[in-house]
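The complex appears here without one of its protein chains, the remainder shown in place.
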Amino acid sequence: MQEVQRKIREKARNLLLAGSVDFVIGFEEGALLLRASPVFIHKENDVEKLIWDSFCENNLAAYLTKIGNKRVAVVAKGCDSRSIVALIVEGQIKREQIVVIGIPCQGMIDRRRIEKEVEGEILEVKEKSDEILVKGDSFEKVFKKEDYLYPSCRTCKHHNPVISDILIGKEVKERAQVDEYAEVDEYEKKSVDERWDYFNKEVNKCIRCYACRQACPMCYCEECFVDNSYPRWLEKGLDSSDLAVWHIIRAYHQAGRCVDCGSCERACPMEINLRFLTKKINKEVKNYFNFKTGLDFAIPPPLATFNVEDRQDFIDSGE
Amino acid sequence: MRNPYLPIPVKVKKTFIESEDRMLKTLDLIFLNKENKENFKFMPGQFCEISLWGKGEAPFGIASSPLEKDYLRFTVNRVGIVTTALHYLKEGDGLGIRGPLGNYYPIELFKGKNIVIIGGGFAFTTLRALTKYLLAYREDFKDITIIYGARTPGMLLYKEELKEWERREDLKVCITVDKGDKGWQGLVGFVPTIIERKAPSPEDAYAVICGPPIMIKFTLPKLIALGFPPERIYTSLEMRMKCGIGKCGRCNIGRFYVCKDGPVFNYAQLEKLPKEY
Partner (left out) sequence: MKKISKEDMNRFIQSLLSDYTVYAPVNIDGIFSFKPITNFQGIDLNYQNSKKPPKEIFFPQSETMFEYEKGKVTSAEKVSRKRILLGIRPCDAKANLLLDNVFAGEDYQDVYYINKRENTIIIGLGCRRPLSTCFCTSFGGSPFSRDGLDILLIDIGNKYIVDVVTDKGKEILTDKFTEASEEEVKLAEKIKRETEKRIKSEVKIEGVKEKLDTMFESPFWDKLSERCLRCAVCSYLCPTCHCFDIADEAKDSQGRRIRNWDSCMFPLFTLQTSGHNPRPTDKERMRQRVMHKFNYFIGNYKRAACVGCGRCILNCPVNIDIRKVLKEILTS
């Protein structure tokens, strides 16, 4: 980790000194424990702020849609790099503008689970190679990293960046045998009523803060459908039907575009299970179109193109 | 405790298309309840939030003076959902208003002084209210000059009244258009140019200027150059509004709310505020 951190700083300094980029987007130490915070480095003196640890949970590709014509270096984990590919395929940024500092990722720690399993506030954190040691006023506990990863990290099959201009760190062995849709399969076994009750319970926690939308790199619409007034698709309050519509349509807009980075879940202050629908949609897209987002520059997203062989059995022929 | 969010019921007395492109329409509204009418006391410069059942609310400057007792006049530019619905109203249709809201032109300060009223386009609404008021108490004020410009003669508001005012001896009226038409006999030129030409004297005078931001941007320096000090140049600002009573937080410029501490401000006040409008 320390070595990776040192190299990130070195590469960032070189890029800035050479004038290859206008600024570097990376992570700096968070204001809170168990957190890191995105940072924009404009001057080579500031590169010492850059860090790398198991709390670098944000998807920095979310910032790439507002860089305009600037040239930018961005620190990217496996999932983040797929978002970058997806954004390039959708024409939102140009490949030449971005210097991808790829970091093979071991997974990010689910800080909320750790916080829930201790009695009181965590006052000290020490990260070791495969453990996190936390201390509070009346407790001291050790957590094995691999047992406390975020749900999206536990089923990740792309730890290594799929593109990078600079690759820092040892390659991580991908786990080909992990079934990333196991959770979806479990839900599918439940009845429609059970699934609806679960979904309804989750979305009724929503406070329409749109943190999920803002944290997601693929939500870059200048005017989101919730703000359309003509036609007005849904209202802005906490009516149950509006909450359901907001989440359902957002999930649909992610079809063929979501990389399952989990940033939405991590950003949500109400801890809603936001990957419930997107995970299912990802599975459907994989089954119907044999497509996973962000792996190949040459393949357009399935909902932005068509193929003569596409299935048509769902179209009512009217007979 | 009166609920400041409840609209007062009114209905449409008369509608009138003002402009040749049909986007500007005047509505005269009357109260359904006598009590509401008697309690509604306002001054030129104030506005109302007009409520259309099922569509929403929007703020409009009151274009009639408090002495026009039989109606409240508003001129509406058709740009969105509420304004389009307002354009479709017919005589007798019901709607609601909340008001009077905001502050008003400082008539007390204007007493005994020369007044220069400058308007552009469809921002002339509250200036009509002001003019009618000043004319009703004509002896209280010295010289009154009106300079009003629109894109074409067909875009001028209140054309009949403008003609009446031009005929008066106690009023100096200069109507100008950016581009004339076949019948146009009056001035041609942008408002800032006309100001320069007519050069109203700043001596013992107040100026009131309402218009699109681009017009104000070029007219204001002309007034300053003529010698009008910022504290004697008044304007009426516009902002996106919802509550109209200083609670929803969106129409602020610095610590002032345009709906509550405005919309009338003078330029000395505006110079001290952040340029966020």
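For reference, chains read A and B in written order, and residue numbers begin at 1 within each chain.
In this text, a contact is a pair of C-beta atoms (placed from the backbone, for glycine too) under 8 Å apart; a residue touches a chain by one contact, two chains touch by 3 or more.
Values in this document were obtained by computation on a predicted structure and should not be read as measured data.
J.: Mind giving the shown chains that are in contact with the missing chain?
T.: Listed by label, the shown chains it touches are A, B.
J.: In the whole complex, not just what's shown, which of A:His159, A:His253 or A:Arg266 touches the removed chain?
T.: Counting the whole complex, the residue in contact with the absent chain is A:Arg266.
J.: Any idea which of A:Phe143, A:Tyr187 or A:Tyr210 touches the chain not displayed?
T.: The single option touching the absent chain is A:Tyr210.
J.: What residues on chain A make contact with the chain left out of this view?
T.: Counting over the whole complex, chain A touches the hidden chain at residues 30-32, 35-40, 58, 62-63, 66, 116, 120-121, 123, 205, 207-211, 213-215, 223, 227, 235-239, 266-267, 269-271.
J.: On chain B, where is the contact patch with the chain that was removed from view?
T.: 1-7, 9, 53-57, 79-80, 83, 94, 96, 213, 238-240, 242-243, 245-252, 254-255, 260, 274-277
In this section, only the chains that are shown with their structure count from here on.
J.: Per the centroid of Cα atoms for each chain, what is the distance between chain A and chain B, given in Å?
T.: 51
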